[in-house]
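Everything below concerns the one structure shown next.
Every protein chain but one is kept in place in this view of the complex.
Presenting chain A:
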Amino acid sequence: MFTNEQLAQHIINQFGDAVSDFDDPYDLLTFSTTREQIVALITYLRDEPALQVNFLTDITAVHYPDSPGKEYCVVYHLHSFVNNFRLRIKVFLTADDMHIPTMVPLFAGANWMERETFDYFGILFDGHPDLRRILNMEEMDYHPMRKEYPLEDATREDKIDALFGR
């Protein structure tokens, strides 16, 4: 069993400057890396006998329109069944260059997770075998989970959001 500090130290020893922003909100080790390093990092975590992070729980993304240069964040949740710890890895991308390498060669299950993330946010996973929309229809010409698409019609006058703190 590892504590979060030991894990963080282990990863820093291996990757040095390529990993940053270590934190453990609600006891789940979280850190950031770059898209150049993400494949090497996850391959290492998976194949290192001491860690054995053998399960990709989830891939998703978050849109932060108000932070220039870090508009999109791709979030990977990983889990080691052998040592029973979870990891959260973030990769920040800029809005004008939304490319990131695919995880499909490492985990077959990444296929649809990445298609969903592409569908929702328009993040381009380089090397993905079949990067098409999955839940929304093909004809859709925007990526609906971005923050610039409000859920309700902004021109409506019968609902005054300010009254309800929205």
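Definition applied: contacts are C-beta pairs under 8 Å (C-beta built on N, C-alpha and C of every residue); 3 or more make two chains touch, one makes a residue touch a chain; residues count from 1.
Just so we're on the same page, contacts and distances are computed from a predicted model.
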| item | value |
| --- | --- |
| The complex's invisible chain, by UniProt name, from "NADH-quinone oxidoreductase subunit D", "C-type cytochrome biogenesis protein CcsB", "Transketolase" or "Urea ABC transporter permease subunit UrtC" | "NADH-quinone oxidoreductase subunit D" |
| Contact with the hidden chain (one of A:98, A:113 or A:131) | A:113 |
| Residue of A:1, A:50 or A:137 in touch with the missing chain, whole complex considered | A:137 |
| Residues belonging to chain A that touch the chain removed from view | 25-26, 28, 30, 54-58, 60, 62-63, 75, 77, 81, 84, 86, 88, 107-109, 111-113, 116, 120, 133-137, 144-145, 151-152, 164-166 |
